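Shown next, in structure tokens, is the structure this report addresses.
One protein chain is absent from this view; the other protein chains keep their places.
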Amino acid sequence: MFKKTLNTEDTLKNSGLTDEEQQLFSNARPQAYEPYPIKAVEDFANWARANSLWILAFGTGCGAIELRPLMTARFDANRFGVAGRPTPRQSSVFVIGGYASVKTLKRIIRSYEQMQGPKFVIALGICPVNGGMYFDSYNTVNQFDQYLPVDLYITGCMPRPEVLVAGIMELQKKIKAGECNGANLYVENFDWYKSNQKKVIKNWDMPDYNW
Amino acid sequence: MSLKDLLSPFFVWQRAFEKPYTTLRPTLDRPGAPAYRGFHINITETCVGCGSCQTICQNNAIDMVAVEAYAGRAGDSGLRPRFDYGRCCWCGLCVDICTAASLRMSNEYAWISDDPDSFHFTAGVDDKPWQDNELGYRRAEGYHLNPPKRIEMPMLSAQESLKSFAEVTLGYNEEQAKKEADRCVECGICVATCPAHMDVPDYIHSIRDGDYEKGLQLMYRTNPFPATCGRICTRRCESVCPVGILGEPVAIRWLKRFIVDQVDKKDYQRILEKPIASTGFKVAIIGAGPGGLSAAYYLRQQGHAVTVYEAQATGGGMLRYGVPSYRLPDAELDKDIDHITSIGVEIKYNSRIGKDVMFESLLENYDAVFMSTGLSVPSSMRINGENHARVLSGLQILADVASDRDPGIGKKVAVIGGGNVAMDAARVSRRLGAEVTILYRRRISDMPADEEEIHECQQEGCTIVPQAIPVEIIDADNKQKVCIKWGEAKMVDDPKGGRARPVLQEDKMHTETYDCIISAIGQSSNLDYLSKELQEQLAFEWGKLTPAEYQHTSMKKVFVGGDFANRTADAISAIEDGHHAARGINRFLNPDFYTALEKQEN
Amino acid sequence: MKDMLQRLQRDFNISDITERQLRLTTFHVKKQSAETLLRELRDREGYTHLNFMTCIDYIEDDIFTLVYMLHNYDKKNTLGIHVNISRDDEAMISIHTLWAQAWTYQRELREMYGIRFPGSPRVDEDFCLEGWDQIPPMRREFDTKKFSEERFGHRAGRQSEQPRKHMKVELYPNRGGDEK
Partner (left out) sequence: MTQLTGHSSALDFAQPEPVDMASGKYVKLWQGPQHPGITGNMSLELTLDGDTIIDCKTHVGYLHRGFEKLMERRSFIQNFTVVCRIAVPEPTFNEYLYSHAVEQLSGIKIPERAIWLRTMNLELMRLASFLMWIGGMSGAFGQYTVPNWTTAYRDFVLDLFEEMTGARIYHMYIVPGGVRAGLPDGFEKRARDIMDGAEKLLDQVERVMFNNAVFKARSKGLGIITPDMIDPYGIVGPNARACGVERDIRKDEPYLAYDQLNFETITGKDSDAYERAYLRLQETRQCISLIRQCLDKAPKDGPFQADMPNVLHWKIPAGETYVKAECTRGEYGYYMVTDGSEFVRRVHVRGPSYTHAIAVMERLAVGNNIADIAGLMVSLHTYPPEIER
């Protein structure tokens, strides 16, 4: 299903780190997710993934404000297997809440890379699509997909919780069909994403890939 | 800490027995509120593509794109808004400013896609499920982001205006003009509609800036008669002004007048462009009306020597002899004409072609000839007895008054016709102290005259009798009075959907005696100065002809324009004819003109 | 109020006293006496609340105008104290000893306008921006749209017509005023 591009010989430079810190961080490249060889098993895994979408509790922008009602009784996202998780290690969905300032983008990248695969990104609102309200701002990125792969866009400002539910169901559908390959795109085009990221994040003082 | 503090948290359980309020299918069960600002709807039929939505959008979310179906519609730019939902923030300002109220919002809000490039659509053109949504945000009644009402033009009262031939409209003052200029949305549909394509938004902008000299310069780029047009223009521009769709159109004419009023005549030379160095070419122009003088002005600007031949003793043509001075004071017309002559245009007055000078000699002596002799002969009513001595022509009366002669109309007159000449003749008669009745074949709403003129005419006490068809003039021998027989008409709708037609009702006839009857039902051209052969060669039909692209004719060197060469027969069209003929002549003086034209045709 | 302003005029040579709104008066004071004036207003006149402090860039006059907004809760009156500093020598006396939040404002002004406040704590640390490599963004000469286009780019596929230009090309290409 996915192209395998991993080359273990090839390591990352981590040149943003001090010598001391370079000892602390890994310099291995990310690995692509490989599906199970038996289709039925993979399908089952996708079904399971689709029904346990754990969202990373990181409100990166205005969009976060509609995530809270989503979890309450009225919309009750829990019934779709959605739950908020405080740490990236336990989450599978990253909801980009609208615009990403450069300072936040750095944290988003770091959190995203820490998430376990397979992982999915939903971009809320107009700002990740084409800059939205802040298309002329000096501190927000305009096209989010230049920096991280996005699996689903939900337009609106703000998108309502109802459409978030619809988006989540759409994402589930895509996952079940095995079409959500954003994380693998990231691996395949890792250098392209990194160069884009470094183009806007000028003080790159973290490892090139955050495990 | 008390026991109460330990126990009270357990009261959370009381909610366990309440009815749950979870929405089962959120997008289906919870549509947006009736006034929800959701996805855009555009009624493309009503939209005129003025682009105000694009201007007001702070996110640059709206593009104006050409839509084939609306290309070339009158009063329509042919563009329609296209939305980028990677930018739009659903503020609804575009809906609020929409001049045609064609833009709305539906209460639809769900658009999910994995392709970030897909969030574009042209509302109303691209097929979207919410286009026919009844609900959604509309601009509330009584909410405006642009004043819908225009600033009233200060005017003389009807009683006051009847006392003299003083100008009825008084002109805006600076504050009024700035307020009115503020209403412009700068779409430019007026520019496309104006026969002369004047830079309306730009000169209105100059009013807002208070830079009237720049405004004047802008007007002279396309029209050397701003003082005149600022008063009597037929203002097609205002009829298409998008601000007028829901409110009243911007008073473009009055603003034009305001600019001219602000600039003193003696500053014109300093402000306006001077002609370029002489080219050595000579051009003759027949008729010093708006068409002829406009051509003269722009040809002179290009450095050509221009001679204008005029049969009358003064210039201006129909503007002077056909428009009474309470609408266009002579001084204002002179302001325009004097500037034209001041740049070196030579006008030979009292020189009638065919009598004082021969047309053929013009052809010989000049590099090009522009004819703009207009429509100067009153049309006949085609009824019995119309040659009665007391049946006068409206044009004649207006010309008499303009030349300070007494037309001798008496105390009780009837005016026949519904055009501007009829209205003017009626109002002039009122000023001369007569009691006036206007007889018109159709309804008042069908009158070709300016709505304002009809209104002012009624204000001044003229009685308009609509649906009155003159049948015959009786009492042929009476030299003092004239008796007319007219019948009431019934309007019959045209089955093909054209204009309703008046049908005479034979049983409802009236006769009435007047001191005189003024016929003002139209004019035709006087082509006596051209020989029959020349008329044929120039392809005149019914005294009119249609010129080619650059106002040129089938005859080399000859260009035409003005009322007899266009369908609209108004001053601004004549001015554009003149200007365009100047462009044509300018090209023609370049020897490759006809070769290039031929090439183009092939 | 009038007495106070008169006294301030005498002691601190304040100028351009303008009553802006019902409860807002603004005036200008020289850079050197600003700190003493603010201290005086805080300790003796009851203007104990610093609403905010900010800066206006008058690039055409080559000055930064610092604005200190002080509020007196008893008199319900607000004073806007303007201090002009040159854009070439953009330094100002720090008031972080007068109000606890002043250093935050000064840190922000340092970042957004590049104004120096010697002695203000943590004033050179990043505040909102991180890794900023351009001129301070709030300065008038910084063009945020241009910068955004260059650094972040915009999604392709957009194209727009101006109605006026479009009609000129489509409907009357050879007529109308000549473009100058």
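Going in written order, the chains are labelled A, B and C, and every chain counts its residues from 1.
Going forward, a residue touches a chain if its C-beta (ideal position, glycine included) is under 8 Å from a C-beta of that chain, and two chains touch if they have at least 3 such contacts.
Just so it is clear, the model here is predicted, and its values are computed rather than measured.
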In the full complex, the chain left out is in contact with A, B, C
Sole touch to the unshown chain from B:Val67, B:Ile112 or B:Cys184: residue B:Cys184
I'm checking contacts with the chain that's been left out. Which of A:Gly59, A:Gly81 or A:Gly117 qualifies? A:Gly59
Of the residues listed, B:Asp96, B:Glu167 or B:Asp515, which one is in contact with the missing chain? B:Asp96
Residues from subunit C at the interface with the omitted partner, ascending: 18, 20-21, 23-24, 26, 48-52, 54, 56-57, 67, 69, 73, 76, 78, 80, 96-97, 99-101, 103-104, 121-122, 126-130, 137-138, 140, 142, 144-145
Against the chain that's been left off, what residues of subunit A make contact? List them. 56-62, 64-66, 68-69, 71-74, 84, 86, 88, 99, 101, 103-104, 107, 111, 133-134, 136-140, 157-158, 160-161
Just checking the interface: what residues of subunit B touch the absent partner chain? 1, 4-6, 8-9, 11-12, 14-15, 21, 32-37, 52, 55-56, 58, 89-93, 96-97, 105, 137, 140, 142-147, 179, 182-186, 208
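Quick note on the criterion: only the chains that are shown with their structure count from here on.
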For this assembly, give the contact graph shape among line, ring, star, complete and other. complete
Name whichever of B-C and A-C has more C-beta pairs touching across its two chains. B-C
Subunit A and subunit B, separation of their C-alpha mean positions in angstrom: 60
With centres defined as the mean C-alpha position, give me the subunit A-subunit C separation in Å. 38
With chain centres taken as the means of their Cα atoms, state the distance from subunit B to subunit C in Å. 49
Which subunit B residues touch at least two other chains? 84, 86, 116
Enumerate the residues of subunit A that touch no fewer than two other chains. 129-131, 135, 143
Touching residues of subunit A toward subunit B in the complex: what are they? 73-76, 79, 123, 126, 128-133, 135, 143, 145, 150-157, 159-163, 165-167, 170, 174
Per the contact definition, I'd like the list of subunit B residues that touch subunit A in the complex. 20-23, 26-27, 30, 32, 58-60, 84-90, 109-116, 119
Residue positions on subunit C within touch of subunit A in the complex are 128-134, 137, 142, 144-145, 147-148, 151-155
